[in-house]
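Missing here is one protein chain; the remaining ones are kept as they sit in the complex.
In this document, chain identifiers A and B correspond to the written order of the chains, with residue numbering beginning at 1 in each.
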Amino acid sequence: MSLPAIIESIIFAADAALSLDRLCEMLPEYERGDIKTALTELAEFHEGRGGGFGLVEVAGGWQFRTHPVLQEYVVRHIKAKTAKFSQSALETLAIIAYRQPLTRAEVEHLRGVDCGGVLKSLLEKKLVKILGKKDIPGRPLIYGTSKEFLEVFGLKDLKSLPTLREIQALDETPQFERQEELPLEPDQAPPVDSSLLFDDPE
Amino acid sequence: MSLPAIIESIIFAADAALSLDRLCEMLPEYERGDIKTALTELAEFHEGRGGGFGLVEVAGGWQFRTHPVLQEYVVRHIKAKTAKFSQSALETLAIIAYRQPLTRAEVEHLRGVDCGGVLKSLLEKKLVKILGKKDIPGRPLIYGTSKEFLEVFGLKDLKSLPTLREIQALDETPQFERQEELPLEPDQAPPVDSSLLFDDPE
């Protein structure tokens, strides 16, 4: 592979700008002068081709950056970033999914912390909905999961939610203990030097 | 600014692969057909220039990725994930990939061995996901491969997996016979010419 391609791949995959010194350190088989020339040539090449990004020297290091003129377009993507669930949102949602219908107080009892904020954001995301009011003093609201919840998780109906037992079953190995005595002939296996057996040929 | 440059900048800045649909949504002022053509041309251009990275189609989206042959250099700066796939993990993944949707019992029947632990670790790594429940007595969970599976294995979609017939044909070439002599760990299988397997951006 050519030196420019090598340098390009290293800079591309790096998590921060890389200085010439650092690059030389990583590529001891190449001359510093050649690395320097390759960098300049690469920068010129990318500038000349008029693509969407270029190789620039910033704060003492080299980095690929999108062109400032294209920022308008680049920023459009930000909104597409998929939202990640926080652990508390996931837990709350799980409680509601598996224990619905239930009240906020019941969710909080299980989680041991206040859930107002999380519940609100789940309602805003329409994953959870209000089913009605419970007929006890205070008439608290009762929550359950929504149709959107089923869509996000690709479920046909709530019945298709995997049960805890099914997930737990993954940790369990089916037991065949009884067969232990089964088919083996009574004669003893020959003594084997067990140290031999694990000899790794590698 | 030219459309290819705009597309390049968006994909380059994005932190995940972007689908054609998503790009069209973000660029309503351009025709879908033009965007599609630009993507193909960009992929060809980057392949042709022999740089350190290319534009490839994975998991239904477009993304810049380094070339596998440059791995040696890239890892001098960043750590490669040491997460190795055991033979059982790969076998299980292959079965799920080719036979999905299917239940744990079906996987175990094909492998002849309990797969709970493997299945759980594949779920944790998000390579496999729960698709729902099968409509048979006991309503067992059914599994399939995830988007992450396509991303990690660099596949455009499930159809770009080599067919089982192709794999069998591979086995008949003398090249594969050499593995006879090897230790039984798949990790130590001879490196297959990865350029063969790397999906050409098409």
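Just a few scattered comments:
One rule holds in what follows: contacts are C-beta pairs under 8 Å (C-beta built on N, C-alpha and C of every residue); 3 or more make two chains touch, one makes a residue touch a chain.
As a working rule, contacts and distances are computed from a predicted model.
Here one chain is missing from view; checked against "3-oxoadipate CoA-transferase subunit A", "Segregation and condensation protein A", "NADH-quinone oxidoreductase subunit C" or "Pyruvate dehydrogenase subunit beta", UniProt names that protein "Segregation and condensation protein A". Listed by residue number, the positions of chain B touching the unshown chain are 12-13, 15, 58, 63-68, 71, 74, 78, 80-81, 83, 85, 87-88, 90-95, 97-98, 110-114, 123-124, 126, 129-130, 138-139, 146, 151-154, 161-162, 164, 167-168, 170-171, 180, 183-186, 189, 191-192, 194, 197-198.
One chain is missing from the display, and on chain A it is touched by residues 9, 12-17, 63-66, 68, 71, 74-75, 77-85, 87, 90-91, 93-95, 97-101, 103-105, 109-112, 116, 119-120, 123-125, 127, 129-135, 138, 140-142, 144, 146-147, 150, 152-155, 157-159, 161-165, 167-168, 173-177, 179-180, 182-185, 187-192, 194, 196-201.
Note that only the chains that are shown with their structure count from here on.
Centroid to centroid, with C-alpha atoms defining each point, chain A and chain B lie 16 Å apart. Every residue of chain B that touches chain A in the complex is listed here, in rising order: 1-2, 4-16, 18, 22, 26-27, 50-53, 64, 66-67, 69-70, 73-74, 76-78, 104, 114, 116-117, 119-120, 123, 130-133, 139-141, 183, 188.
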